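Note that one protein chain is taken out, while the other chains of the complex remain in position.
Up next, subunit A:
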Amino acid sequence: MIVDKSDIELWELFTSGSQTAFGRLYDKYADLLYAFGLRYTSDKDMVKDCIQDLFIDLLHYRDELAKDVNVRFYLLKSFKRKLHTASKKAAIFSLNEWDLDDKVVSGFSFSAEQDTVSDERQREMLQALAVEINKLPERQKEILYLKFTHNLDYEEIASMMQISVPTCRTFVYRAIKELRGKLEISTILLILWAL
């Protein structure tokens, strides 16, 4: 929460003309946007171009920007729109490498990092979970990513993915229930017990 508030403070300072606040926002968000962008495309140069483009836009439209926003959500959403436009542009040139129809340009994929979790059993469980998450439909994976990695709420995710809030909720529930169905009961019980 403190982090969010200082985001808002920075945002207010920035929209009223502070260059320092703008720099702080860039410092805080450049890497995050980069990682976010690479979930959608593997074209690193394009992601960098879009980061640059986004912050230049912010500077230029500073006077017109709303003061009261969820900064992270606002940046992610604007950034995703930039990526989408840029990738559509790129798709015209190389049909092989871009999926034109899909909003998610390239697939989500991730694996649990071994060294962050020390407990052997939990690691096994997380790995099993990762396998199942990787099998979920792309849209569901995207929702989980926005929800858990970026802490966006249903309204925000829905707006970002251009779906309705109930649909968004349903997707999350369905994903969780599907994961639960896939994982061995014993594994879950083990964790329940471990908790």
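Operating definition for what follows: a residue touches a chain if its C-beta (ideal position, glycine included) is under 8 Å from a C-beta of that chain, and two chains touch if they have at least 3 such contacts; residues count from 1.
By our rule, contacts and distances are computed from a predicted model.
Student: For the chain that's not shown, choose its UniProt protein name out of "Cell division ATP-binding protein FtsE", "proton-translocating NAD(P)(+) transhydrogenase", "FecR family protein" or "Carbohydrate ABC transporter permease".
Tutor: "FecR family protein"
Student: Which residue, A:F79, A:Y145 or A:F171, contacts the hidden chain when the whole complex is considered?
Tutor: Of the listed residues, the one touching the omitted chain is A:Y145.
Student: Which residue among A:A21, A:I163 or A:L183 touches the omitted chain?
Tutor: Here the residue in touch with the unshown chain is A:L183.
Student: On subunit A, where is the contact patch with the chain that was removed from view?
Tutor: Here the touching residues of subunit A are 1, 4, 23, 26-27, 30-32, 34-35, 38, 42-45, 48-49, 51-53, 55-56, 59-60, 89-90, 93-97, 106-113, 116-117, 125-127, 129-131, 133, 144-145, 147-149, 151, 153-154, 172-173, 176-177, 179-180, 183, 185, 188-189, 191-192, 195.
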